[in-house]
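The other protein chains are all here in position, but one chain of the complex has been omitted.
Which chain is which? They are A and B, in the order written, and residues in each are numbered from 1.
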Amino acid sequence: MKSNKYSRYREITGLLAGVAVLFVFMSFAAEGFFGWYNLHNVLKDLLILMVVASGMTLVILLGKIDMSAGSVMSLASIVTTLLLSYGINIVFALLGGLLAGAIIGLLNGYLVGVLNLNHFVATFATMSIAKGLALVACNGDIISSDSDVLLFIGTGKIFGLFFIVWFSAILLIIMFFLSTKTKFGYKIYSIGGSEQVARLSGIKTANVYLVTYVIAGVLAAVGGIFMAGKANSGNATIGDGYEFSVIATVLIGGTPFEGGKGGLLGTLIGAMFLAILKNGLSMLGFTPAWQYALIGLAILIAIVGDVSINERRKAEEKRRVGL
Amino acid sequence: MKRIVGFALNYYKIILLLAILAVSSSVTQDPLQNIKNMIMIQAPFVMIYSFGMTLAVITGGLDLSLGSIAAFSTCAAAFLIIKDQIFIGIAACLLIGAGLGLLNGLLITKAKVNPFIATYGMDWVIRGAVYIMMGGAMIYHFSSDFKIIADGSFLGISNLVYIALAILAILMFVFQKTVFGRNVYSTGANIKVSRLTGVNTDLVIVVVYMISGVLASTSGLLYVARLDCAEAFLGKNFGLQALAATLIGGTSLQGGKGGVGNTVIGVLIMVFLMNCLNVLKVSTLWQDAVFGLVIVVSALLEMAKQRYANYLQL
Partner (left out) sequence: MKKAFVVFLVVLFSISVFGVSAAPYPGAVGKKATLILKDLTNPVWIQAAEGAKAAAKDFGMQIEVVAPIVSNNNDEQIQLVQQAIAKRKDILILTPADSKGIVPAVTELNKAKIPVINLNTKINNESGRANSETFVVADNITCATLCATELARLANGSGEAIILQGPSGGQVTIDLTKGAEDTFAKYPNIKLVDKKEAKFDRATGYKVTQDMLITYPNLKIIFSCNDEMALGAVKAVEEVGKLGKIFIGGIDGNKDAMASIKEGKLNVTVFKNFWLQAYTAVEAAAKFLDGQKLPALIPVDLGIVTKENVEKYLAM
């Protein structure tokens, strides 16, 4: 067990070194990058990405995917602000947003875990459904919120740090604990390793799928509420395409689609990589056209690098065992 | 009863298609013209790039870079076509499509990157490249010799239909009758086993992504000829549409199953459904939700069909 964990940390050191190099480079090259104000904002955006990505990490650890994450963000932001605009108490409005995420998550879990639909197909469909519901609910309009509490969630600070930073940190610690120290986390890893073996060893796989997708849905909703807070308004387009960034984050962090390998720590580094890259490129003054090309290239390089490191390690292990 | 259920499940896609058609025809004043629009113009475009996606899905992957390949190859070719170098332009377009597909294939086989992330990363790179190349320009007003490819018709049937059918026929032949086609299916079904049986799976995958790239360029080129304008944002929704059509058609994401024939039905269902919503005057806001529901329902029906088949065998 211990050596296993050791190798997992070694897996991400390469990426961590990449992030460090990127950080140092941007600090020198990009005017205004290295300063508390900017880094604090980068940290905030990184953590929003990370909160959504941590749910996605659990799903991918199961060997599945959740294409609906971005749409759930839009839906949660619309539901919360819409409830607020009806004069409903902020607590219930926030719960409403989270509930919307939970319901879509439950639907995902049911389709995948109970009905055994292909996970990609099922969540690809719920992606459309959630986006559609958001559009119908807001009638194609942007919903403004006059709530100072929502604004505080998105932009307020406690002891000099953004509320989002505190809240995400707590969430991530819980998620880290859940995925590494609990029975549930163990079940996720074992199902991802081999579903059949897990089932034979008495794990109720359907329940694990349901719970994991609900967690992913709720965390995506949290991300959507953060976005709504940052803008103090709800917008049905806010999560368009966000699921791709989230999936890229998880993969860059070293959790492959096969499942059973990787974890949240890697995803955190993946999120750091993408957030620093995006902020840095923009600060360097690259036009969106160049940013498209460079971000795509960086994602590919990060993944190719990760793959080749892993391949080499595998080959090394094989030699050691004498295969 | 058993017979009826069996029949309904076996032909559910055709039944669904006919039902959609019946609804849309009953509310329009000119149903013939409507069906003609769908079959002769809208479906062929979608079909050609959806075939590319289907082939990638059969190998157990997918191709999210279809749209940007279409944009990049047509924009590059448009520089030649506008100077009346039509044949060289078309050849260049298809070659670029093949080249970009080759890059996808090499990333997947040699660099061992998962197809999802490989083609997604490539999508960003290629889209960025085409934005940089065009720098905000558009190329338009091509000669009629070029436009006739997509605008013209023969015996009252649009050229688009002939092109789509020709591509379909070639793909059907290659993927059902040749060794290469069998290798593609076996690679998709189980890559390790097929490697052990001597199939050069890397080559198979690379060639499939090249074909996918060429098909993306072809449909891009037809769009450019039809709409008389080459621009950098062409095909932003190709990838997701093609994926939806492939899935509705019943090609499984596990790989090794399905085929371009299924996708023809998938595209027709998708195109006719969107048309049906439009002619029924359903608000645009509902379209996403309905679209998602249809994907779920068709996936559930596909599963029911398979379960039923297993049940009959028992």
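Just a few scattered comments:
In the analysis below, contacts are C-beta pairs under 8 Å (C-beta built on N, C-alpha and C of every residue); 3 or more make two chains touch, one makes a residue touch a chain.
Quick caveat: nothing in here was measured; it's all calculated off a predicted structure.
Only one of the listed residues, B:195, B:236 or B:257, touches the absent chain: B:236.
When you scan B:33, B:143, B:178 or B:306 for touch with the missing chain, the hit is B:33. Only one residue from A:82, A:133, A:175 or A:227 touches the chain missing from this view: A:227.
One chain of the complex is left out; on chain B, the residues touching it are 28-30, 33-34, 37, 41-42, 45, 131, 135-138, 140-141, 223, 226-229, 231-237, 274-275, 278-279, 281, 283-285, 287. Not every partner is drawn; the one left out touches chain A at residues 31-33, 35, 37-38, 41, 45, 74, 134-135, 138, 140-142, 144, 146, 151, 154-155, 227, 230-233, 235-238, 240-241, 278-279, 282-283, 285, 287-289, 291-292, 295.
Going forward, only the chains that are shown with their structure count from here on.
Taking the mean of the C-alpha atoms as each chain's centre, chain A and chain B sit 30 Å apart. Those residues of chain A whose C-beta lies close enough to touch chain B in the complex are 111, 115-118, 120-122, 124-133, 135-136, 139-140, 244, 247-248, 251, 256-257, 288-297, 299-300, 303-304, 307-308, 311. Residues 107, 111-114, 116-118, 120-129, 131-132, 135, 243-244, 247, 252-254, 284-293, 295-296, 299-300, 303 of chain B are the ones that touch chain A when the two sit in their complex.
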